[in-house]
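Only one protein chain is missing from this complex, and each of the others stays in its spot.
Up next, chain A:
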Amino acid sequence: MAESPHTVTTLPTTRQPGCPFDPPAELLDARRHGPISRYTHPGGRPGWLITGYDLVRSVLADPRFSSRKELMNVVDFELPPASPGEFLLTDEPQHSRYRKPLVGRFTVRRMRLLTERVEQVTAACLDAMEEAGPSADLVASFARPIPAVIICELLGVPYEERDSFQRQTEALMSGEPTEEELIAAYTAVQEYVARLVAAKRAHPTDDVLSELTDSDLTDEELQGVGLTLLAAGLDTTANMLSLGTFALLRNPAQLAALRADPALADRAVEELLRYLTVAKSFMRTALEDVELGGQTIEAGTTVVLSYHTANRDPERFADPQVLDIGRQSVGHLAFGHGIHQCLGQQLARVELRVALPALFDRFPALRLAVPPEEVELRPEFADIFGVKSLPVTWDEEES
């Protein structure tokens, strides 16, 4: 039983040339050695790296593993606790206190009611693209604005303020801003959300933030929740839209299958979520000694859970490196698992389900405007995997 485990010293920082959609080779290699590897966090602390589907899933469902920020044992100083409202970085019962008042707003039914609105926003983006075309950066003209408009509407950002607000949040997420730029943009967004919360308290409207003013959350907590929703709702879906387009353009047979049978769209979305897994990994800290995959995780040790390799585990998904929109990918970990599983997942599904087919409908001959190797990926250390821009083109007479 006490086999000496495979060791990964640093998380690999580059993807394989040739297939940007596959996780870095060292990660796939680690999984081939077994679902759990010894690992050293970049800050020098010893930890574990979990790459297999079953183990990742079991840790996510295990209350002996904590999400609390201050317990993350990855650097040699203590991290501050989560700010008020940052519910991803809390455990029960704190986590539920934040999450519960939100849940009713994000149900399957409620999100489906948004379909029509997502269709309108998508059509408006496609109109603008067509007019400015026949080429575009798909990130700027399609992938970012659609989720941005929708999350602004859900949160209740007033229409007149949407543009400036969107610019601020985009500054936060696009490219690699310098530290000062990052802090400035973050402060601006934070101040904006603070003003918004105050405005909703004074004059509630029909939106998530206004509804939350009815809960027992303080203003400071509401701001944290608002920021968390924004961060989670914008960047992830935007990258799924741009990478999803990229992946389909690189797999013409899959794209053709989707176009031939629109009923495949739901499956295609699940499969793209599995295949791309833009939220690549998360961390948990053991609250007590835990036996895991033949190893003992000592109390206080932080494990890295690789969602992306878990979703490429051949014991769970046959031929996992193949994008196959016909397969049954339900059960993938792209939205996580356990009590922290993505609150906005049904919204993301509606956005992907509507926007991707609409794009290929409008531009049947959509293609990359540069060789695929020239599409610039986000650096591997970015939390969310994606492309910086996606230059595309189409035939003028098409439109």
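Operating definition for what follows: a residue touches a chain if its C-beta (ideal position, glycine included) is under 8 Å from a C-beta of that chain, and two chains touch if they have at least 3 such contacts; residues count from 1.
Criterion: contacts and distances are computed from a predicted model.
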item	value
Omitted chain (choose from "Ferredoxin", "ABC transporter permease", "Nitrogenase iron-molybdenum cofactor biosynthesis protein NifE" or "Acyl-CoA dehydrogenase") - UniProt protein name	"Ferredoxin"
Absent-chain contact - pick from A:Pro5, A:Pro145 or A:Gly336	A:Gly336
Of A:Cys19, A:Val75 or A:Val103, the residue in touch with the unshown chain	A:Val103
Where the missing chain touches chain A, by residue	60-61, 96, 99-100, 102-110, 330-331, 335-339, 341-343, 345-346, 349
